[in-house]
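Only one protein chain is missing from this complex, and each of the others stays in its spot.
Coming up: chain A.
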């Protein structure tokens, strides 16, 4: 799948190279000046990136400023750069525990979602059973309801079974959205593996669990990676359920950020630093799965 993606980009590269070649036919090699002259697409790209990165830059800018500078003046770069904001977050438990809590339930959710989705997706891709197509579609309809719909019943349910304000509560709540998604992604990848591989393994003497772990999972490794990534991201950015289901012990960072109004007003600098630190895990994960993301968005159906 990724091969197909690379080969198309490869073809695009070659095509554009041919075009450039045609344009500069008179000269074999463009001069330095020519290479630096902005082309039309370059200008568009620059503007695009500028708009895209502006808010993030502003956040970064703020995170290195003092509150008084943020409030009093307009500065493109910090006049008195400071690390005090980051220091505050990394030393104050009420701040850094937010990250710990978030990562705890996000990882739990990712593990649960993928573990549950693997056998489900295998069943959908390999067997025919009554109502399989409807069930498969129904899974996806779970994603059509806004999380707010589930906030109240979940709050009530978790309170009554004393799961309120625990990591597992949020992890389980997020499964409602992530398990269907993971099933969809994994099913697409699994369908790409010929059934004959399963049969050959059985004939060779593999039992089902052994075949699944030793032969099958390596074949859909990129699919598992993509599914895990999507679960991670959805769980990481989801705010409403995680805030409703927690109060102190499992409070996520996003909730901490929205509750910083103190008696002295909003601490803008610390808030900006928290924002920067919140972006980092997502950016890291995206970096690792960047080659598979396209096939993930296509749910493996490339």
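FYI, a contact is a pair of C-beta atoms (placed from the backbone, for glycine too) under 8 Å apart; a residue touches a chain by one contact, two chains touch by 3 or more; residues count from 1.
Here, contacts and distances are computed from a predicted model.
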**Fill in**
Of "Biotin-requiring enzyme", "Glycine--tRNA ligase alpha subunit", "ABC sugar (Glycerol) transporter, ATPase subunit" or "Peptide/nickel transport system ATP-binding protein", the UniProt protein name belonging to the chain not shown is "ABC sugar (Glycerol) transporter, ATPase subunit"
**Message:** Can you tell me which of A:219, A:257 or A:276 touches the chain that was removed from the display?
**Reply:** A:219
**Request:** Just name the one of A:55, A:81, A:119 or A:194 that touches the chain not displayed here.
**Result:** A:194
**Item:** Contacts of chain A with the absent chain, listed as residue ranges
**Value:** 194, 196-197, 199-207, 215, 218-219
